[in-house]
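Every protein chain but one is kept in place in this view of the complex.
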Amino acid sequence: MFPAAFDYTAPGALDEVLSLLSQHGDDAKVLAGGQSLIPLLKLRFAAPVILVDIGRVDGLEGIRRENGHVRIGARTRHRDVESATELRGTLDVLLDAAPLISDPLIRNMGTVGGSICHADPAGDWGAVMLAVGAEFVVKSASGERVLPAAGFFEGPFTTGLRSDEVMTEIRIPVGSGRSGGTYLKLERKVGDFASVATAVHVVLGGDGRIAAAGIGLCAVGAHSIKATAAEAALVGQAPSDELIAEAARLAGDAAEPKADIRGSAEYKRDVARVFVQRGLHTAINRAQGATA
Amino acid sequence: MTQPVALTINGRRREDHVEPRLLLVHYLREVAGLTGTHIACDTSQCGACTVLIDGEAVKSCSVFAVQAAGREVTTIEGLAADGILHPVQQAFWNEHGLQCGFCTPGFIMAAAYLLKQNPSPTDDEIVRGLEGNLCRCTGYENIKKAVRSASEAMSGKADGVSGELVGSAAVPVEG
Partner (left out) sequence: MAVTSMIGARIQRREDPKLITGHGNFIDDVSLVNMAHMSVVRSPHAHARIRSIDTSRALASKGVVAVLTAADFKGVILGPLPVTNSFVADKKQVPEQFPIAAEEAVYAGEPVAVVIADDRYLADDAAQLVSVDYEPLPAVMDLEKAMEPGSPLVKSDRPDNIGWDAAFPAGDIDAAFAEADFVLKERIGQQRVFPTAMETRGCVADYVPYDNRCTLWTSTQVPHFIRLFVGGALGVPESQFRVVSHDVGGGFGAKLRPYPEEYLATAASKITERPVKWIEDRTESLQATTHGRGQIFDVEVAAKRDGTLLGLKFTQLLDIGAYHGVFSAFQVVACLLGGGCYEWKAINARSIGIFTNRMSTDPYRGAGRPEATHLVERVVDLVAREIGMDPAEVRRKNFITAFPHTNNFGLVYDSGEYEKSLDRAMANIDYPALRKRQEELRAQGRYTGIGFSTYVEICGLGPSSATAPAAGIALVESSMVRVHPAGSVTVSVGTHAHGQSHETTFAQIVADTLGVPYDSVEIRHGDTGDTPFGYGTYGSRSLAVGGMAIMASCHKVVEKAKKLAAHAFEASEEDIVVDHGRYFVRGNPGEAKALAELAFASYGAGLPEGMEHGLEAVSYFDPPNFVWPFGCHICAVEVDPETGAVSIDRYVAVDDCGNVINPMVVDGQLHGGIAQGISQALFEEVQYDDATGQMLTGTMLDYLIPTMAEMPHFELDRTVTPSPTNELGVKGIGEAGTIASSIAVINAITDALAPFGIKHVEMPARPDRLWSMIKEARA
């Protein structure tokens, strides 16, 4: 398999990237880690005129905590999140999700922002970002926008990102409550795209009640899904088996799966329910064990 | 159409003009003549094309040669030094960690990287470290064994040789 020919440029500065993108519009494609894009180019499912490689732009990498946010540079690799053990207790769901993305070799190249912008309905980060209420900083020659994860994913491989924009940062609000989360993924084999995956993140208040809850569903719809009804059912409630079961049922209802070689729609919906249920138990246990 | 690319492969610097679409694996095999890096799946599941870029294991079928400009690439041909096998190579030989040998260079590169990151991996860490590589001959049993044995050899816990040497003396027939 051989990609079709394209022009290639690897600017050293973000301004250059932005000017190229505004110049070429839909003909250009941003190359970050390339782990989704390059296989598509090889299959000739995509054939951009020009690839703009952001691999040599400074300042797009790294994870830091600042002003009540965890800020992740868009070009931060999956493996860097995987090894960011300082997030344990704050953003468990990220740490649980990272090692389940593809395989270690892909995680050495693939980037968080690249994966989010690629917006594969079975991409793992989308559901995680919905669960933690992330915001995406995107830049273009005409300025900067901050887009909430909720609403960002519009369809298969389609997002709110314009063709002249590049994502530069992911911001995740981290509050003061005790939090816990987890990511559960059913894959036909290790390294496979999810058949179903669920991201769960909860914050407990001082009274032990659920102060905030985020649930993201992966691979059960045209894009990553935020299970808002299930989240709403949890907030303000004291955790209980019944509550969790009800929230899981609502999360299952939020799924819009389609039958394919990974299983029937009914199956995927039910696994989403089961995983949200299991995930909430884990997340709440973790939060209860955590210190604020 | 072509662009200049300068990089270091197995310690040797080279400069070529390549098309941007040339995959690193094709560059290594067909331009640099290093055919030890293999292609088996085309869609980045199998890891037969694993090489190190700046010391990190990646799948060279999913990287363009131009992306590797200015970096150091290590291939299977560059792993043994001065005629001495890398402990992972030696362990694959000792433990029968290969049969047809086609996936082997990728496995050895991924395993060498794993042991550099984590010199004493648990069985579970070995499995997770080698998730990105497929083998169809060995059922992975002896690959796991080889990585364990290489880890022990590298940490000095064992002499590193669990098999007899070629042409060794009699071992009785089993049974």
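Order of writing sets the labels: A and B. Residues in every chain begin at 1.
As a convention for this text, a residue touches a chain if its C-beta (ideal position, glycine included) is under 8 Å from a C-beta of that chain, and two chains touch if they have at least 3 such contacts.
Because the structure is predicted, anything quoted here is derived from the model rather than measured.
The hidden chain, counted over the whole complex, makes contact with A, B.
Remark: the omitted chain is touched by one listed residue; of A:13, A:146, A:190 or A:238 this is A:190.
Within the whole complex, the absent chain has one touching residue among A:194, A:271 or A:284, and that is A:271.
Although one chain is hidden here, its contacts on chain A can still be listed: residues 1-2, 4-5, 43-44, 103, 186, 188-193, 195, 261-264, 267, 270-271, 274. Interface with the hidden chain, as seen from chain B, comprises residues 19, 21-22, 29, 34-43, 45-46, 48, 75-77, 79-80, 85, 89, 92-94, 96, 98-105, 108, 126-128, 130-144, 163-175.
By definition in this document, only the chains that are shown with their structure count from here on.
Chain A and chain B have Cα centroids lying 31 Å from one another. Put simply, chain A touches chain B in their complex at residues 1-8, 10, 31, 34-35, 38-39, 41-43, 51, 53, 55, 99, 102-106, 108-109, 190-191.
Of all residues in chain B, only 1, 3, 19-21, 23, 42-45, 47, 50, 56-59, 61-64, 66-67, 69, 110, 114, 128-129, 131-133 touch chain A in the complex they form.
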